[in-house]
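For this depiction, one protein chain was excluded, whereas all remaining protein chains were kept in their positions.
Entry: subunit A
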Amino acid sequence: MDQMLHVSSNPHVRDKMTTSKIMQLVVLALLPTTLFGIYNFGLRALLVVVITVASSVFFEWIYDKLMHKKNTITDFSAVVTGLLLALNMPASIPLWMPVLGSAFAIIVVKQLFGGLGQNFMNPALAGRCFLMISFAGKMTDFAVSDSFRGVVDTVSGATPLAALKQNGFTDSSVSVLHMFIGDIQGTIGETSALAILIGAAILLVFKVIDLKIPLTYIGSFAVFVILYMLGTGKGFDVNYLFSHIFGGGLMLGAWFMATDYVTTPITPRGQYVYGVCLGVLTAVFRLFGGSAEGVSYAIIFCNLLVPMIERVTRHPAFGKGGKKA
């Protein structure tokens, strides 16, 4: 909407909010998480973040250049994609992998389908899944050697979620408090629920996102986990429930990636349906699947369901439907 004259179909609502501003707000909201990741994993994390963001912007620029298209890097969406992708990677990853992931996210998932607004799934998550499938070992290797603090220094332990998956319910190594604060193993951006919630609060205050999708997502996920606990006869365990909610990528996914405008339903009812789909699928992948994590696959899978969800939840046009007199 940067042009002075813009011919488009209705609605002709005018707003000071632009794509560029929204994306800058998202970057701002991701800062606490990013900074905590750098604090937790050391300068290596900063390096990964810088490389991923820079390569995302570069691929966006070079694609526009080669295809003789309008330069779109000023809308900041490539920065957001790069940042989200970086937050989804472990700090110890070989540095060429973020570049490959950015290339896949920006060129294949976003630009080949028409650029921002046309991508059929979240580019950052698609990039992550591409790397995850290709280099499962490197993507889940959380060994960090140059941390600022002694806590996670040279510890290549399992993430709490992986420990939970291996050891079942009675795992005392998982402390919910630590998972909330975030000084644990994991990808750069997923460990601290606190930092993510601060960022989410920023987005909510500026009305970039609303509560519909995150709350139905986390809520339906929690309900499913509780049912699983009761159904398998293990009994209700608060520690287990909150470990699942604060552990892994659920928080980051629910607040920052499941709320991506392009790949979520626009109908309010559709957003509830979408949230429930996400919650149930994430829980199914985590509890019954082969890997400890399920958020990214659940989100990109539900991205593909969005056109169908919108179709069934569309508000009937005025004069159509309803009871015949």
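What we mean here is this: contacts are C-beta pairs under 8 Å (C-beta built on N, C-alpha and C of every residue); 3 or more make two chains touch, one makes a residue touch a chain; residues count from 1.
Keep this in mind: contacts and distances are computed from a predicted model.
Visitor: Of the options "Ion-translocating oxidoreductase complex subunit E", "Acetyl-coenzyme A carboxylase carboxyl transferase subunit beta", "Xanthine dehydrogenase family protein" or "Branched-chain amino acid ABC transporter permease", which is the UniProt protein name for the chain that has been left out of view?
Guide: "Ion-translocating oxidoreductase complex subunit E"
Visitor: Touch as defined at the start, partner being the missing chain; which of A:I133, A:L211, A:I266 or A:L304 qualifies?
Guide: With A:I133, A:L211, A:I266 or A:L304 as choices, the missing chain is touched by A:I133.
Visitor: Take the complete complex as the reference. Which residues in subunit A touch the chain that isn't displayed?
Guide: 94, 100, 108, 130, 133-138
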